[in-house]
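Structure in structure tokens, see below.
As you look at this complex, bear in mind that one protein chain is not there, while each of the others sits in place.
And then chain A:
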Amino acid sequence: MMTVGLFIPCYMDQLYPNAAIATLELLEGLSLDVVYPLHQTCCGQPLANSGFSHLTQGCNALFIENFSRFDYVVCPSGSCALHIKEHLSSLNQQEDATALASRVYELVEFLTDVIKIQALDASFPHKVSLHHSCHSLRGLYLAQMSELSSPTFSKPNDLLNMVDGLELVKLERSDECCGFGGTFCVFEEAVSAKMGKDRVDDHVVSGSEYITSSDMSCLMHMEGILKRNHSATKVIHIAEILNSKSAPNIEPKG
């Protein structure tokens, strides 16, 4: 049986445990040997994207120590998965780091590309709109990008279409950035908030009840705006939808 190391981003561990639990249960349901190494922290992306990649050795060393033993590493965040894939480095074991980085998968692509999942026992009778996180889309190529002239495909849509009762609604701007951007969200607060507001409006106008995404960080940002405006639209991580077992009217927490 293949062993899967579960990498949960730091902010999900601290603030969105339900999305992490859903990820774990979803993977366990596929008869995989899933292990969550307890000494994990963060991928180091907040430091690197702020220009301090030279301070990420500690995060890198921890990641290598925690995950080297697994066949695959799965992470329910496209952004963190992409960061590891592109930037995992090691002063004295770079070959191992590179090999490990190539075994890291974002949850959706793990399900569609490695497991090649064909059906899901899930039900979510709601109107749902998909937010593409830029790193999942333009970094990991989870779907066709609006800028490119290339055939249409969407790995997250393929999965959401396997869910009973779920109705996917269309957006005016299919893949514009929500403006979270890591530390951008506070250092460029005005533009970040405006981008988020515009993105959220597009989802709300589409009639969506739930905004879903393979990145909880975008959802955290959009949730903050929805709540400030007392909107009825909610956010939900894609793992929570894919793991919702025929339970109507579930009230997931964030």
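A few points about this structure:
Simple rule for what comes next: a contact is a pair of C-beta atoms (placed from the backbone, for glycine too) under 8 Å apart; a residue touches a chain by one contact, two chains touch by 3 or more; residues count from 1.
In the analysis below, contacts and distances are computed from a predicted model.
Chosen from "Outer membrane protein with beta-barrel domain", "Carbohydrate ABC transporter permease", "Molybdopterin containing oxidoreductase" or "L-lactate dehydrogenase complex protein LldF", the protein name that UniProt gives for the omitted chain reads "L-lactate dehydrogenase complex protein LldF". Checked against the hidden chain, the listed residues A:53, A:93, A:123 or A:206 yield one contact partner: A:53. The hidden chain makes contact, of the residues A:38, A:91 or A:232, with A:38.
Screening A:5, A:78, A:156 or A:181 for touch with the missing chain picks out A:181.
Touching residues on chain A toward the chain that is not drawn are 8, 10, 12-18, 20-21, 24, 36, 38-42, 44, 46-59, 61-62, 134, 138-139, 145-150, 173, 176-177, 179-182, 184-198, 220-221, 223-225, 227-228, 253-254.
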